[in-house]
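Below is one structure, written out as structure tokens; the observations come after it.
Apart from one protein chain that is not included, each protein chain of the complex appears where it belongs.
Then we have chain A:
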Amino acid sequence: MPFSLLKYGLSNDYPFEKDADLPAPTELKRHYDVVIIGGGGHGVATAYYLAKYHGMTNVAILEKGYLGGGNTARNTAVIRSNYLTSEGVKFYKQSVDMFQGLSNEFDFNIMYSSRGQLTLAHTDATVRSFRQRTEVNKHFGGRTELIDPQQIKELVPTLNMNPADMPILAGLWHIDGATARHDAVAWGYAKGATQRGVELHQLTEVTGVTVEQGKVTGVTTNRGAVSCGCVVQAVAGHSSLVASMAGIRMPITTYPLQAMVTQPVKPFLDPLVSSSALHCYVQQTGRGEIVFGGGSDPYPLYNTRSTLDLKESLLASAVEMFPFMANLKLMRQWAGITDMTSDYSPIMGLSPIKNYYLDAGWGTWGFKSTPICGKTMAELVASGGKVPELIAPFSMDRFDVFRQVNEMGATAASH
């Protein structure tokens, strides 16, 4: 046994404590300027930018489980900006741009991998919508092209060009499409935020929200009550439940979303590929495993169980796209609960309660927006409630005036 190991074994002074990525847990203070409910990517990114750009560090992130253990740990990490509406494309484009610099910024490898994302069209109607998406994307500086079957074959030689007897007519080739290690994104933000003085409290569940005269003044938790100047709610699948503690009713329904992964194989698939008709997307990780997923479960539920039904239908589609996958073994299947809005766009900004800010409605598409959400939510908080222009279209009251931002077609087949 090396001598140094023996030495540390016998002393209380462990070498890694002072270099640890996250500080040791502390008691809750009585007051914070900002309380962030939810220690997923969105919550910690908001804290990070509050500290970094606005010098606000009297901030507590309250997380009922562990850092990044919610949907941040469950998503399939598709990063893209090829949406349909100008509001959406503009917003997601900035997020993709920010993602590209994160490893450097954190000095921590988030394994950002820019492989491009390909969506397949099997009908004329889909080809038409792809044309529109191509043009909107180019307009806002994204790299997206409509490509023909020959180009698709060259990009993905192993793809069946006639899956389930639905010939592939064209592809939406999004060159900026990428993936990254989702856990690392949460860890990088958490490390940067806590180094600047933000407190991260894991195993700390918010059980109540104190509202006085229409204004939030504090929260209660399983570890006692704290008062605060404002609250940011970033709890994804639990959005309606937490909002109801503040007396807020939301235009959200919670559905499970499942995904699965096979045993690793040799690299064969560079781009992320999704089929608009089969509702299935397939991608190969840096470790060689094939990750695939599809649409949400067919009915609402607060439960992260996996189902045989989904396994059967999704596997059938995946094997249609890549027939050789029939010989592979599945390694894992899992689910997250997703906060779905009816227009497949998020809910960001003000709420009916003063100083209570919402970052919700992220459904099946919110990992890619983590950086820009953090940045814009931090701006919102630091300015005392001045809504940044970029997120103004996503205010909750858009539903009251029927001004939805419809991204359903650009979201349902690939997240």
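The rule is short, and it goes like this: a contact is a pair of C-beta atoms (placed from the backbone, for glycine too) under 8 Å apart; a residue touches a chain by one contact, two chains touch by 3 or more; residues count from 1.
Going forward, contacts and distances are computed from a predicted model.
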The complex's invisible chain, by UniProt name, from "sn-glycerol-3-phosphate import ATP-binding protein UgpC", "Sarcosine oxidase subunit delta", "Nitrate ABC transporter ATPases C and D" or "Peptide deformylase": "Sarcosine oxidase subunit delta"
Looking beyond the chains shown, say which of A:L10, A:A24 or A:V401 touches the absent one. A:V401
For the full complex, which residue in A:L301, A:L328 or A:A382 touches the chain that was left out? A:L301
From the list A:L172, A:I252 or A:I372, which touches the chain that is not on show? A:I252
List every residue of chain A that touches the chain not included in the displayed model. 240-241, 244, 249-254, 298-303, 305, 307-309, 342, 399-402
